[in-house]
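Left out: one protein chain. Kept in place: all the others.
Letters A, B and C name the chains as they come in the text, with residue numbers starting at 1 for each one.
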Amino acid sequence: MSALRRLGPTLLAPVLAVVAAIIISGLVMAALQVNPFDVYAVMVDFGDTPAQQMTAIVVILNRAVPLFLAGLAVAVAFRMGLFNIGVEGQYRLATIMAAAIGAAVALPGPLHVLLIVVVAMAVAAIWAGIVAVLKVTRGVSEVISSIMLNFIALGIASYLLTGPFRGSPEGASIISTAEIAESGWMPSLNWVFDALGLANPPRQLSGFLLVAIVVGIVISVLLDRTRFGFDLKATGLSPSAARASGVDSRGMVIKTMLISGAVAGLIGMPDLLGSTHSYTTDFTAGLGFLGIAVALLGRNNPVGIAFAALLFAFLDRALVPLQIADYPASVVTIIQGTIVLAVVISNEVARRIALRSAERGMAQNGPPPAVGDGGSGPAQPAGAGRATGAGQHTDERQEAGA
Amino acid sequence: MSTVTTAPQRAGRGPVTELLLGGGRARRITWLVVAAFVLVSAVRVISGEQALTSSSTISAALLLAVPIGLAALGGLFSERAGVVNIGLDGMMTLGTWGAGFAGYQWGWSAALLGGVLFGALGGLLHALATVTFGVDHVVSGVAINILAAGVVRFLSELFYTDNPAGGGVTQSPSLSSDPPDFSVPVLSSGPDLLGHLERLNWFLVSDVAGVLRGLTSGVGLLTLLAVLLVPASYLLLWRTAFGLRLRSCGENPAAADSLGVPVYRLKYIAVLISGALAGMGGVFLVFIAGIYREGQTNGRGFIGLAALIFGNWRPGGLAAGAGLFGYADALQLRSRSAVVALFLLLAVLLAGVAVWQAVHRRAVRAVIAGAVAVGSLVAFLSIDELAPGLVSFTPHLTTLLVLSLASQRLRPPKAVGLVYRRGEN
Amino acid sequence: MATAGEPPSSGGADGGAAPLAVELRGITKRFPGVVANKDIELRVRRGEVHAIVGENGAGKSTLMKTLYGMHRPDEGQILLHGREAHFRSPADAITAGIGMVHQHFMLADNFTVLENIVLGSEPTRGARLDRDEARRRIREISDAYSLGLDPDAMVEDLGVGDRQRVEIAKVLYRGATTLILDEPTAVLVPQEVDELFGNLAELKREGLTVIFISHKLDEVRKVADSITVIRRGTTVGTADPRTTTTRQLAEMMVGSELPSPETRTSTVRPTPVLQLREGTVTNVDGRALVDGVSLTVREGEVVGIAGVEGNGQAELIEAIMGLRPLSAGSIGLGGEDISHWSTRARRDGGIGFIPEDRHRQGMLLDAALWENRILGHQTRPPAVKGPFIDRKGARDDTARIMREYDVRAPGPDTLAVALSGGNQQKLIIGREMSASPRLLLAAHPTRGVDIGAQAVIWELLKDARAEGMGILLVSADLDELIGLSDTLHVMLRGRLVATLDPSAVTPEELGGHMTGARTTAGAA
Partner (left out) sequence: ASDEDSGGSANGGGGDSGGDLRIGLAFDTGGRGDRSFNDSAVAGLEAAVEEHGGEFRDLSPSADGSNRVDLLTQLADEGYNPVIAVGFAYGEVIGDVVEQYPDTTFAIIDSSAEEVGADNLTGLLFAEHEGSFLAGVAAALKSETGHVGFVGGVETPLIQKFEAGYVAGAQAVNPDIVVDTQYISPAGDFSGFNDPARGQIVAQGMYDAGADIVYHAAGGSGVGVFQAAAASGGRAIGVDSDQYQTVDDPALQAVIMTSMLKRVDNAVEAFIGEFVDGNVSGGTDEVYDLSSEGVGLATSGGFIDDIQGEIDDYRQQIIDGEIEVATTP
């Protein structure tokens, strides 16, 4: 009961957000002379055959995985008030290094994959670590250094790809690293469909989905259940209070950026290990920036980020069917932006409603009765507190008042 | 009266700054600029890389610096009023579209107006979200960046497909008139005295001539305006009552509110100005190209944000940041071999640092600085030309190096990024 | 004499020749779920100092914010000089001649004194801010009321006393005829309080009206011409300071006896817990903020540090906590040299910490109480199991603290920000006590806390001392210092300039040492 009450305000926010987003973006569409109902219908239409529907789901999940990882990477740093805009550069550099090393070695199956993943995490962590070290030792704002390091990473990646790591033949239209041997590929998860008796779609469900789930759980536990996570959250909420409580703030900056970077290193892995098997000039870019939006939309909370990533992926998938249905692709982008804003605004409104109700709960306990005024708290039947459903524990009130 | 003994506390300075910055501020800065210039000039003579101070490089630097500087100025207004503006890039994008749209129909002055207006619209949205709805500033900014990309594409689809004047979903028709530009007569046009001096390749003299010529020939109207906006912003923000009020919203909005300063209104105005300036940065890009082109901003809004922080949230500082960035960028676009000459510059600078540290008996630091100096020298002597990938980030690396060598005494507005709600403080 | 339980009589009780400057009739102000003010009546005569007293959260600040136009009352009328006024914003109130000095400083640290003062009513020449004119006018005010302000000083460089005067200058600059001072003395030492009262007298002579809020009832009786008592959001009565005792006032406020901070018998044991030797703390410019301070705290001993704020007390405490490096000297904890230990190690080694600024250093305002229970105790049970947080353990222990320390809040899941200052402070003390530290650093443990909560906190400190805890107490409340301490040091410009016997010293003498007016010679 009390758990449900506690959950009330938490659930309120996303529900309100989605409803508001649907309404607001509907209004925007109407203003653009596009029928929102048709657009929504196209968006949720996953196709007629089971195979098509499963394909749509696979497309969404495959897109959601890197978005989720990117959001997670950004969120870890955000939790402690660090703005890691550098996820973009971190994962790009990590992916090319991992691709090159992965192609250069021959190892048995799982080990090969593990090595590639570890290399990617290490490279991205080091790259993020530069930001942390510059901040801690030289006081360089992480916003600038990570913006700059993004460009530097891009340049270095370009140099490596055209120079030492070039694996594609001269004259090939796309420059790429050498292909990773099959032992270094991540198997797809399509057996799940057979196991569940669903139609097996032609698209490969990225095996990295599992890894992402595990990473999500690990990060979630780390942030919410461990001392480290507590220190991190405390530093984010109040650096001065955290320091006074014994948190080593410099060390925290470095550790947090290393973790954030390590997660960022995973972003390119689903593509690298699942489909491309090499890093190319066309390797998906911009995931780091989308990660910022995803993290913020998910309120820096792993579960929220998962939903945000799915939402983004869902909207991205709609891009093609909408074009097929003769809606311009730009409408989708506009809807994306509107939804981010709408969700964020309704989050804010929901937060305030929750705060109000908390205050009201507080009020039921009264302005603190005076010392020695024992028991003469505001005379209210205990039920009054419940009736408001403000998610507060009226039971304790008795204790406090007594 | 009681004696309160707290004396001014100033944050510490790093060695380089301490070495160069003793004395009054204006004098220190002048000295610093002169020293840097002499150094660059010497490096030019030694390395023979004329591009280092050629008028061509300098005018390119100016072109590259202006949009960044305008975005940074935009950021200045908004952040001084307490609103973080990550959405600068989106506002700039809107500015490019507005400029293209108005410009192809009514010429350059309409383009300027249109771009500024569109940028301001982006600012209005940001203000609405952050000030009225209390949305986290970063979130709103990120959303605006996404939104702007969609809006401009949509508008282009609406107006430019099948437009007889030309254009398409990714670009506008050409501006129907070009903005004027100026060259200073005698010095940079006609007899072109400076150009003459520059070609002599004399130590210092030709460098001065090159820089002056770069800054005085073919200067666009908007460049002039942008350069003037730097002192103008300073005067507005630091010398007028309006500026004081605006800045108070970024330092302590509750205090401002308690004195009857209309905090919300000022924040709105500031963010609108911010969007307008970022939009003007977009107009500048459109003026160079003569058309609106999708994706034209290429992340310059973010660089502008970096320049703002680099410049310690001050007009002069951000102009220096934008200038430094523009210069390094111009250099790498002009000549890949000239970039190598920067290693010599770095070597000399670090040698200086090493000596300084040694004098102060900080052996470890001295050794590190010395080693890197030697490394830079070796790099200078052995490398002819850097790979394109490596050259491309010259401006970014330079900015980062300068930031990490110079000590950090950054002082952001105290309440920047905090959502202010009346009565909740 | 106090007239409890009924609204103040409208008649001119005490030869009331002066007309009313401010009259508040039936003011009611509701916040979501809270009625902060209910049907409040307030009458303030022109040219008087009118005090408002009431416990924490009684609604004093809310009432004054209403009068200052920061929010509009839900019901009731505001009358100024007999005429009804409607304020839409502070700007309107300022125009009507009302000025307010807020409970928490409303200053922009990064601005100069001048900028802070003129903000919102700047003298201009053309579009320019006329700094010369502003400077001239500030000097004028500063001289007229002997505020001693330097217009071009940065506010961040000022001590609290000066900040307070900047706040007053802000109000005077706007030509206010009615001044509201919300707890102006909470952070001042007696000398500064006297100076402030001198200033108030000056203002009164000029015909200004002052509304004055304070928890220090002695002060109130000293300075006020009349008193209004507020309790739980409504007026409970008015009192005449000349005929009402402090005790009576307190009873009107809270219905309890006035507590005193006096210690019982000495519990000092010979074993030292803290030994600070020649401790020096310098700022980045190399100036010594704490200058060769040596002191010892023994088991069961309360060592008090008196001093005007900004003389190094805060830095001293921070150095002992490991939040600032010592540039010279050493710190010993129970015989071990902890000079190079991290803050966490020091906490684990048995140091508890009640910080001076609870919002900045003591709490995570946006976190639940149980999370605040963990803060500073991240390494030990009951809140933590190995590397993991024990949520249940933390919640249960928070509930225990709330019970034992009388923290009034709905439950461990309440956000800390929802608690009043006094309750926050009690939670902090409960938290620090539950680790049974050997040494407790208590900085201003009762600042801004009402007398009820104050009494509870004093009792807690006394109990801890009796159990053998060593306490280093920094406070601006001299009664508290004298009453609780076994040994009393005075700190001036980073040095310990005097050691006094708390049983023999008066607040006035102590104040003299604190400002350097008295030399150390005769000190106990």
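By definition in this document, a contact is a pair of C-beta atoms (placed from the backbone, for glycine too) under 8 Å apart; a residue touches a chain by one contact, two chains touch by 3 or more.
Computed from a predicted model, the values in this text were never measured in an experiment.
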>> With touch defined as in the header, list the contact partners of the absent chain among those displayed.
In response: A, B
> Hey, which of B:Ala330, B:Ala369, B:Leu403 or B:Val416 is the one touching the hidden chain?
Replying inline: B:Ala330
> Which listed residue, B:Val40, B:Ala60 or B:Leu125, touches the chain dropped from view?
Replying inline: B:Ala60
> Looking at A:Val44, A:Val221 or A:Val320, which residue reaches the missing chain?
Replying inline: A:Val320
> Given the contact definition stated above, which residue among B:Thr53, B:Asn85, B:Thr130 or B:Gln171 touches the chain not shown here?
Replying inline: B:Gln171
> Residues of chain A in contact with the chain that isn't shown?
Replying inline: 52, 55, 59, 63, 154-155, 157-159, 161-162, 170-176, 202-203, 275-276, 280-287, 316-317, 319-321, 323-324, 326, 328-329, 333
>> Could you pull out which residues of chain B are in touch with the chain that's been left out?
In response: 54-57, 59-60, 63-64, 67, 149, 156-158, 160-161, 165-171, 173-175, 178, 218, 285, 288-291, 293-296, 298-299, 330, 333-335, 387-389, 391-392
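Convention: only the chains that are shown with their structure count from here on.
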>> Suppose each chain is reduced to the average of its Cα coordinates; what separation in Å results between chain A and chain C?
In response: 43
> Distance-wise, how many Å sit between the C-alpha centres of chain A and chain B, to the nearest whole number?
Replying inline: 31
>> Taking the touch rule as given, give the residues of chain A at its contact with chain C in the complex, in rising order.
In response: 6, 224-231, 233-234, 237-238, 240-248, 356, 358-365, 367-373, 392-394, 396-397, 399-400
> Residues of chain B touching chain C in their complex?
Replying inline: 1-12, 239-245, 247-248, 251-252, 254-262, 411, 413-414, 422-423
> Hey, which residues of chain C end up touching chain B in the complex?
Replying inline: 65, 68, 70-71, 89-94, 100, 102, 106-111, 115-116, 118-122, 124, 127-129, 146, 148, 154, 156-159, 161-162, 170, 189, 191-192, 195, 283-285, 287, 308, 310-311, 493, 515-516
